[in-house]
Structures are given as C-alpha cells and as structure tokens.
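Just one protein chain is left out here, and the rest sit where they should.
Take a look at subunit A:
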Amino acid sequence: MSAEKKEYLLVDENGQGKPDKPWIFRTYAGHTNAKASNELYRKNLSKGQTGLSIAFDLPTQCGYSSDHEVSRPEIGKVGVPINSLEDFRILFDQIPIEEMNTSMTINGTSMWLLSLYVALAEERGVPLEKLNGTTQNDLIKEYLARGTYIYPPKESMKIIVDMYEYSLHNIPKWNPSNICSYHLQEAGATPVQELSFALATAIAVLDAIKERNCFSDDEFEQCVGRISFFVNAGIRFVEEMCKMRAFTEMWEEITTERYKVKTAKYRVFRYGVQVNSLGLTEEQPENNAWRILIESLGVTLSRNARCRALQLPAWNEALSLPRPWDQQWSLRLQQVLAYETDLLEYPDIFEGSKVIESKVKALKEEAKLEIQKIIDMGGALVAIENGYMKSQLVKSQTERLSKINSNELVIVGKNKWTDGIKSPLMTDSDGGIFKVDPKSAEQTLNVLGEAKSRRNADLAKKSLEELKQAAKDGKNLMPYSIACAKALVTTGEWADALREVYGEYNPPTGVDGQKLFLSDDKVSTVRGKVEAFTKANGHRPKIVVGKPGLDGHSNGAEMIAVSAKHSGFDVIYSGIRLSPEEIVQSAVEENANVIGLSILSGSHKEIVKQLFDELTHYKAKIPVVIGGIIPESDFEELKKMGIREIFTPKDYDLMSIMEKIIDIVSEEPALV
C-alpha cells in the first residue's frame, strides 16, 4: 500500500485510484399487452440494459383476469396484463431469462407470478438455480398506501413465508420479497415513519419465518441476506441522506441483536430507490426536473448512503403517464450524474460531519421508539389490523397539506411564484402525454380466450382444487401454484381459489377521528355556506367520496373526506376498490347530495360512464365531481357526460375545493 495514501481518494487493494461502480439504472416498464412489452424490453436490452423491471397492470396486481368486469377499464394501462403462462411465453420471447435480473413489482399475486416464472424456466429447461430477481411482495405497504392487496394480513404473511421457504431451497438467488417504504412517503410518511414502518415490516417477515422454523441457522442467515428494501428519496435531501444512513445502521443493529446474524454480508442493508413523485407539481411541471435531480443527490452523493439501484420519475408524471422521451430524459440525468461528475471517486464525504452524525442519531432514536411501540402492540400486522399505522400516515398527510394550504411549506410554482411563462415542453401535438391504445386490450383477451380453450380443462380444475385443499391444510402453496401455472390456470382463477379459502381483506380507512389544521377565513366561508345549506334543507349536506376501480392510491380521497368533515359535511367514505355500482348504491341509499370520485389510473372516462348508467337505473339525479390525474384534453368530454367539476393536482387548496362543492350542492333543487 502506498505510504502517501490520500484520504480523499477511493483506491483498490494496490493503492490505485478506483472509483465506485455506478448504481444500476433501472427503467420500470410494461404497458399495453405482453407482445408490446416484449418488444419494449428487447429494445432496451439491445442497448446494453441487463436487468428488467416489470410493471404489471392493476387487474394482474389485484388478482383478476382481463375478462373480469372490473378489469375492463384498466387492461394494460399502468403495466403489462398477465393472465396465464401463455402471456409469460410472449413477454419473455427471445429473452434469455437465465441471464436476466428480473424485478417484478407485484404484491398480492406475487406467488402466482413467481410460479409462472418458474414454470416458464422449467418449460425451457433453465435450471432454477440460475434464476435471479425479485418479487416485491410487501403487503404491509399495500394495506397502508397502495391498495393492491387481496387477502387478510395473516394469510398474506403466510404466503410470503411460503415463498421464502421455497425460494431458499429451490431458487437460491431469488429475493422472495422486498420491503417497500416508497409508497409510505407518497402517502405522507415522515422520515421517522418511513424508517420505523419499513423496519417493523422487515421484523414482522423475519419473525414469521423464525416461527415456522423451516431453516437451519445457516439457512436463516442466508434468508436475512435475501431481504432487500425499496425506499423513497424526497426533496429535503440532507435529511433524506441521513435517513438512508440511519436505515443502514439500524438494519445492522437489528440483524445482529435480534436475529444474531454472524456473517457480515448478510447484515448489509440492500436497497433500491425511486425518488419522490408526491412533490411533483402539475403547475410549472418543468420545475420537476430540478426536483428530481435534487432528490437523486440525497441517495447518491455520499458513499455510505448510496443506493444500489435508482429509478427516476418523469418530469410530467403529475400530468399523466410519461412518454418514452420523458423517461429517456430521466435516464440521461442519471447518466450525467454518474459518468460526468466526480461523485464516484471519493470515500464517504460526510463521514465525521457533526451535523450529519447528530441528525442520524436523532432520526434513529425517534424511529427506535416508534418501532418499539409497534412491537409492543404485537407487531406490524397488528398495527395494520387495528388501523394504527394507517391513521398515523393519514395524520402526517393532512398536516403536510394543511401546511401547503397555509403557505408554511413553500412549493415553488404552486403556492409561491405562481406566475410564469407557459412551458414550451407542453406544446407538442400529443399534448405532452402518453395514452394506451384502447384497442390493444383485444389482443390480451384473445390470448386469454385461446389459452382457456386449448388447455386441458380437467387438469386446470384439478390443480385448482389441489391448491384450495393445500391452503385449507396450511401447506406450502408454491408447488401447487406452479402446478396451476403449468395447467394454464388464469390469474383470476388462482386468486379466486385462495379468496375462497382466505377471504378478502377490507382494511381500516384511517380517516376516523382525523382533523385538519386549518381555521382561516376560507374555512369560515365554507362552513358558513354549509350552515346555510343545513338551515335551508333541515339536514347537513352529505357527500359520498368514492374510490372506484382498481387504483388504490387513496390519499386524495382521504384528504377530501377529512376536508369535507372539517367543513361540516356528513361524509360517507368506504375505502378503495369499489365498483361504480357500489358507489351509486351508497349515494342512493344515503340520499347523498353529491358524489366525489377520485381516479388516478387514467380510467376516468370508462368509470364515469358506468357511474352515470347506474344513476340512470335508480332515476337518481345526484351531482358528480371528480378529482385525480386527468388531462385537460379530457375535460370537455367528461363535462358532456355530466361531471360538474374536475379537480386535478393543481387544486391543492382544500377549502377552495370544498367551496366549489358546497356551491354545486346548494344550487341543486332540494332533494326532499
């Protein structure tokens, strides 16, 4: 080793300068149908990409086949639809899966998708030891933030443990689950909540594995080493960097103290990052490019808080689905950061910083208290079932929104410096947004129909019966699922079989007892109007807040429910994944004065049509307003269908929204 070692340089064992390898650049991709996605993947791979990150559409994530009624508006919208092994054959056509690192963002049906992957490998004669990749499979964050869960917590955890047991013995390089705190921050989590909820989740998974006692000590260590994390990086990038350092240190402590892991490499906190989408604005969307850059710095700048993989949203995600060019622009940002700057040449540049150290310490202390609270309660599963974690998130989110409303939290272009020149990026002929061709669903349905007609119906039926029986007997379900995959069982059939045994879960909404921290003139104006309505009609105005379809991002609906209560409405809010029929039925039975819909998946036109059909059935004239990611080009059509008002991320001022709603309600002739 050289005597004149320079502290500021990264060197190899011979003392030669050797910068770090960059993190993995990921593209989260999949849309339209298996064929189109396969073409996209092969194009990306031919440019030197070595891994795949598969996005599935909402029916696939929620366990419905494309031919289910509820799937229709969603096929191929936010990812690729997968109905049976036949779709996987098409999706991976000419792609050597033995050479891939395949990451699947899938949770409720993760066991099914892994089974399809295994079935495909066996069909191709690929040894299972060669399969490399991750099924996300973090149900807790689904219950809390994203909504694509199916079964109750206990049964979902059982499925996760099944996958660990099977994978470690058969596909040793596979990561059966990945603890995902990303969506917690999207749902309003503070850094302390992100730390504590994610680590409590990991503890819940490892405790469940311990309880099954299916591994030797050595195998259990390997199993701990298989756990990876997927986290979020927000705009307060110094704090976010400290959060990452706290994560690493706390994981080291937990695996050493709680699980006695002796091998150092199995204690490493392995994680990928996507930077925050929540803070992206629809107003002056070009500013989002800078936000994405700054958020990236928190998880790349210092060596001890550098992610293994990074994916960046596109600058226009608050407007709609990004186009290929928008995604490419985000990828270029990563490449500039990794290859043009000197970022990777240094050891940790914040080591020894008093500021950073004490901030990390403070975060760790708070997070430890919170983890202890959850463990005292009985662990993460109990904190889900009793609604504790959900209500904490809704609380953080309402506080955040209250601060934006009162300008305490500055968001450039949204509540400050709002006047600006319109962005020339938006003037392209496509209006700056991407749309899936609605006809492409036919292809998916054809493949599904053919697979069903071609398969051995008796065999499919028999394997489903065996799956159900195994679930009743508490057996490991992996082998039975793989048998189903080979028998060309469909996604919906697999999920239904287990729904029959396990039931479907309906979690607490988290909105009970929530308060807004707003009390300005606007609030009194709105409350005044509500009181006037109450006086004139003899009862309070009633709003049904509906979250239709399979999109489970419920933040918007929750905030509207809480704001409406704050204004003096009686609010009916029943959580996510309702059909338009159920929403209308609620509104009719409750004699609601208005229906407020929240839709973020891009299926608003289809769902609004179904909703008005249903209102017609009951001969009910109830005004309907809608909020969500809705491009301006759809406004006219929606209004023609009967929608009274449209709110988009631009309308962040909750009381202005409520005022518009109470005005609409007050204009209506009295219903009684």
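Quick note on the criterion: contacts are C-beta pairs under 8 Å (C-beta built on N, C-alpha and C of every residue); 3 or more make two chains touch, one makes a residue touch a chain; residues count from 1.
Here, contacts and distances are computed from a predicted model.
*Asks:* Given the options "ABC transporter permease subunit", "NADH:ubiquinone oxidoreductase subunit M", "Chemotaxis protein CheW" or "Protein kinase", say which is the protein name UniProt records for the missing chain.
*Replies:* Answer from the UniProt record of the missing subunit chain: "Protein kinase".
*Asks:* Of A:Gly568, A:Gly596 or A:Pro623, which one is in contact with the hidden chain?
*Replies:* From the options A:Gly568, A:Gly596 or A:Pro623, the contact with the absent chain belongs to A:Gly568.
*Asks:* With respect to the chain omitted from the figure, which of A:Glu581, A:Glu606 or A:Asp651 is a touching residue?
*Replies:* If we include the chain that is not displayed, A:Glu581 is the one touching it.
*Asks:* Identify the residues of subunit A touching the omitted chain, counting contacts across the whole complex.
*Replies:* 152, 386, 503, 506, 509, 511-515, 527, 530, 534, 537-540, 561-562, 564-575, 579, 581-582, 585-586, 588-591, 617-620, 669-672
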